[in-house]
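All protein chains but one are shown at their positions in the complex.
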Amino acid sequence: MNRISLDNVTKVFNQGRPNEYAAIRGVSLTIEPNKVTCLKGPSGSGKSTLLSMIGCLSRPSSGRIHLGDQMISGLPERFLTDIRRHTFGFIFQQFNLIAGLSVIENVILPAYPLAPDHQSLMMRAHELLARFELDHKADSQVQWLSGGEAQRAAICRALINNPQILIADEPTANLDTKLSHAFMGQMSQLRKLGKTVLITSHDPVVFDSPVVDSVVELLDGSVFLGEEHAA
Amino acid sequence: MSFIRRQRYLVDYILSSMLRRKGKNFGLMLVYSLIVFMLASVMLFTHALKQEMGLLLQASPEIILQRMVAGRHDFIPETYLEKMGRIRGVTERKGRLWGYLYDPSVKANYTLMVAEDQALDATEVIIGSAIARARGIVPGDYITFRSFDGESYSFQIKSLLDHETEIVSADLVLLNRKAYRALFGVGEGVYTDIVLSVSNAREVPKIAEKLVQRLPDTRPILKQEVLRTYDAIFSWRQGILFVLLAGAIMAFVIFAWDKASGLSAEEKREIGILKSIGWETSDVLHMKFWEGAVVSLLSFFIGYLFAYLHVFYASASLFEPVLKGWAVLYPQFQLIPSVDGLQVATLFFFTVFPYVVATIIPIWQVAITDPDAVMR
Partner (left out) sequence: MRKSDHFFILLLTMATLFLVSLVDTARGVAESTVRMDRTRSLISQLGLSDPALFTEARYTRHLSQADLHSAFQDHPMAMEHFPSGSLLMPPQHEAGK
């Protein structure tokens, strides 16, 4: 089980230019494994930037990020991609499914660069779809899915490489309350499976949810206040 | 093994992706195949024709001797056969009688030729298959020619020249010497030209030199010159066709460039998504390579194979109007399949390679963007 710890992490965009802008300023925090953590804050508070650094999508300007014993903040992109593929699953705002492809094709996309055996990959994908009650839609195109189905397809895609940590960026931004609650239900299911879940949101349905173990509030790129929730 | 597996997945993806715009991609492939088809047809056709003429004309006489009068080709007196004397290396020499006859009824030019060894009567002719087709006549029928003095002469068609030799005999009319002289008003004692056979090809230039010395008003035409002429003429025809095609090719290049290089916002977004879910830059580039390869490889093969069938199994029927020009008589012929490996390789390189490059280059810019771009 890998704990994620951030030590005085900053991220500066357009460094050295007149429009220089610090999105994250000296954030230190620890994300416990097998918990659901929520990064909360208004838009522009730096949630997504922080999330992308934790998820190895980008690197901090300064400071360190550890994944377990490994320092990931200094690794070159090639290694970051490798870690990202095996360790993280991503769920994006608007789900970012690729239109025109079928549900199953979308779900197995993250596995392509790893090139697993096709048969076992398809089996795994169908298992995942079945778990999220989407198996009957496997061959339909993603643009015909309802909001809830698209959301579940996105979760399946995030899980296809069996990652330890799941990262969700504003997952409920385009969902109604009912679907948002359903999403949180799915997150608790994932925690039961032993996954670490990291969510950014400014949606009370998310950060007030009993599923969330801890909330980290961000404001203008710094940790505003840490609040512990009872699970 | 894992490399192959990965490429197969990438092909899976790009095919799914391309099938979303079926019309556009199949349309592109159709135009692409058509261009390859045209280029390959011209290439195969001219190459095979050159090859065939080269092989056939080896049998033509080593030297043809024409007499020039005031800079124009004229009849050559029989006496020239003796006048040239014995020349070492010449195995055979004989005078030919031939000429052209314009037939107003089908607006065609015939080549009339005296054939001594066919044992024809003065009222008999042997004609080439293309004439028989154009006039709709068969052996046993009569054909009428108007002579130089306005008389009409009818000839019975004894037989047709072998259909298989049409490429050289389509418009030939073989006739008796007497009939020839009556038809054209050519007196005794002259020939159209004299042909010489030489057993050793290396002696030909020396012999030609001697001929010009002994008969200063003649012009020898050597077989090597004839072969060179045909080599040049087919290159020239090929060049004309390529020039005509250039417009079409340019239009295609612009279209393909636009299609291949113009990245839509949607495509950019998709690449962003792929990168964010763990695809590396190299994965994206490989995937794009396959897009170019799928279109260009299939188009090349389709175009080339159809060109092959067209040229060697359909008698290059699309080129008939081009070669035929204003002619009425056109031989039906099947060329010997013959392929120049270097030409095919060149065609392959110039049709497949640029397209693949045009597909990959613009993607480079997008593929190296940060994977977190979708989250911003």
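A and B label the chains in the order they appear, each numbered from 1.
Quick note on the criterion: contacts are C-beta pairs under 8 Å (C-beta built on N, C-alpha and C of every residue); 3 or more make two chains touch, one makes a residue touch a chain.
Just so you know, these numbers come straight off a predicted model, no measurement behind them.
In the whole complex the chain that is left out makes contact with B.
Within the whole complex, the absent chain has one touching residue among B:N109, B:T123 or B:Q343, and that is B:N109.
From the options B:A122, B:V168, B:L285 or B:L318, the residue with contact to the chain not on display is B:V168. Touch with the chain omitted from the figure is made, among A:R3, A:R25, A:H118 or A:R131, by A:H118.
For chain B, the residues touching the chain absent from view are 8-9, 11-12, 15-16, 19, 53, 55-61, 64, 66, 71-73, 94, 96, 100, 102, 107-109, 111, 113, 115, 117, 128, 130, 161-162, 164-172, 174, 193, 195, 221, 225-226, 229-230, 233, 294, 297-298, 301-302, 304-305, 308, 312, 323, 325-331, 334, 336-339.
Methods note: only the chains that are shown with their structure count from here on.
Centroids built from CA atoms put chain B at 64 Å from chain A.
Residue ranges of chain B in contact with chain A, taken from their complex: 2-3, 5-6, 8-10, 12-13, 16-17, 20, 266, 270, 273-274, 276-280, 283, 370-372, 374-376. Note for the complex: chain A touches chain B at residues 48, 51-52, 55, 57-58, 78, 81, 84-85, 90, 92-93, 96, 98-102, 105, 109-118, 157, 161, 169.
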